[in-house]
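Handing you this structure, nothing more for now.
A protein chain is absent from this complex, but the other protein chains hold their places.
What follows is chain A.
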Amino acid sequence: MTVTTDQPEREDQLTRSITGKLLYFYVLGDVLGSGIYVLIGAVAGAVGGAFFVAFAAGVTVATLTGLAYAELVTKYPQAAGAALYVNKAFRNKALTFLITISFLSSSFAASGSLASGFAAYFAEVWELPPALLITLVFLLLLTILNFIGITESVVVNMLMTFVEVAGLIVVMGIGVWFVAEGDADFGVLTEFSGEGSPILAVISGVALAFFAMTGFENAANVAEETINPKKTFPRALVGGMVTAGVIYVLVAIAAALTVPVDQLADSDAALLEVVQAGIIPVEVGVMTILFAIIAMIAITNTTLVSVVTQSRILYGMAREDVVPAAFAKIHPTRRSPVVGLGFSFIVVAGLLLVGTLLNETGAGIDVVERLATVTVVFLLFIYALVIISALKLRGQDEDDETYRASTPLLCVGLVGNVVLLGYVVYDDPASLWWVGGLLAIGVVLYLVESVFGRRDRPPGAERGDPVAGTSAKEH
């Protein structure tokens, strides 16, 4: 008898599960949690009272990069993200590997700094347990949740996003209340406290604020399952980023108006300072606990997605025979990449442990924070490459419906990324050593796999050889 496969076009409409609205909330939740709760103090310290400008600029550059992502995703709606696009554009294995390793290490660093941020807010609720213990337990729980598959719940995802937005609305509400009472001094908003020129101060703030927008690229993970991606994806991605950007700028203005900048800069949990300033007539203790819980939920949401992304990247790399095949191992019943999840946990936990130990011994280097700033270099590099890939792939694989981002805007985004990259390296040349070190680890992994991974391949085959019987590269 015959085996028939239904027309894919008709089926796809029915069976993809991510709607535009869900994707919008996915992007929003992913972007919002990652930075504002953790980074706002650092940005304020770098720029001064006018630090909302840094947020506005960082958000703009990130959103322009988002346009390039949106265009590429509508052309290639698959889960691999930046590495896939760069591979399509340049067809260079080494470069693709570099992108993947960079992305992975920046994701590890982000998880580390998010976990520290979580601990800082946790301490506001219950001070007894040491921060290191909190971060480790937090990461372990998230890894277990991902193993079980709780993260798949779309409803939980939406709820977390609503809570995140609610927390930031509280901050904005305090700002509005403060202004309405007539206590606000708007002069703060034009103050620059960093030494040297205001422009350099803003750029250094932008580099940090930019980190607050990362996370949007994780949306490429679900592109393949988006209903009508060519239409909904650009709208949801850019819409989510613009919403997040507007919220960021308003929150930054509210924070600058209500709390002295140096107090923000010195705080581990800067947004709490706004709540603790006691501006609205609600008891400070209650608000503090409520807000700390909201902040923890926001950070949890982003960290969950970053853990998912790490194990997904490792899985993809193992399938492509770039890292040992064990990373592609799937738990027989839970269908989760058990080795990848465990490895991610060990790496991030290791980073946090070493960071704490170095701090205790007085070495004066906070490894996690250091990595978070260093990996901005990676991200800027990746984003610049993604924009170049988008431009380079123009004219290929296009049809009438393909979303086409405005070329001038992409060029502005590219310049923005390169300027930031230049500034970060110029401002902190030592970061290049860290970058080199991280890449060296990647190269070692690559070499280990090429020496020991041979037995996975058929005799005589080289790494990356197309396997007999396929012509997968060109369609």
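Here are some notes:
Operating definition for what follows: a contact is a pair of C-beta atoms (placed from the backbone, for glycine too) under 8 Å apart; a residue touches a chain by one contact, two chains touch by 3 or more; residues count from 1.
To be clear about the criterion, contacts and distances are computed from a predicted model.
The chain absent from the displayed complex carries the UniProt protein name "Universal stress protein", chosen from "Succinate dehydrogenase cytochrome b558 subunit", "TAT-variant-translocated molybdopterin oxidoreductase", "Metal ABC transporter substrate-binding protein" or "Universal stress protein". Of the candidate positions A:Ile330, A:Ala430 or A:Val448, contact with the unshown chain belongs to A:Ile330. Here the missing chain is touched by one residue of A:Thr135, A:Ser311, A:Thr356 or A:Ser389, and it is A:Ser311. Listed residues A:Gly149, A:Gly173, A:Gly350 or A:Gly422: the one in touch with the omitted chain is A:Gly149.
Seen from chain A, the chain kept out of the figure touches residues 1-6, 11, 14-18, 26, 76, 78-81, 83-84, 146-154, 157, 221-222, 224-225, 307-308, 311-312, 315-316, 319-321, 330, 332-337, 340-341, 466-470, 472-473.
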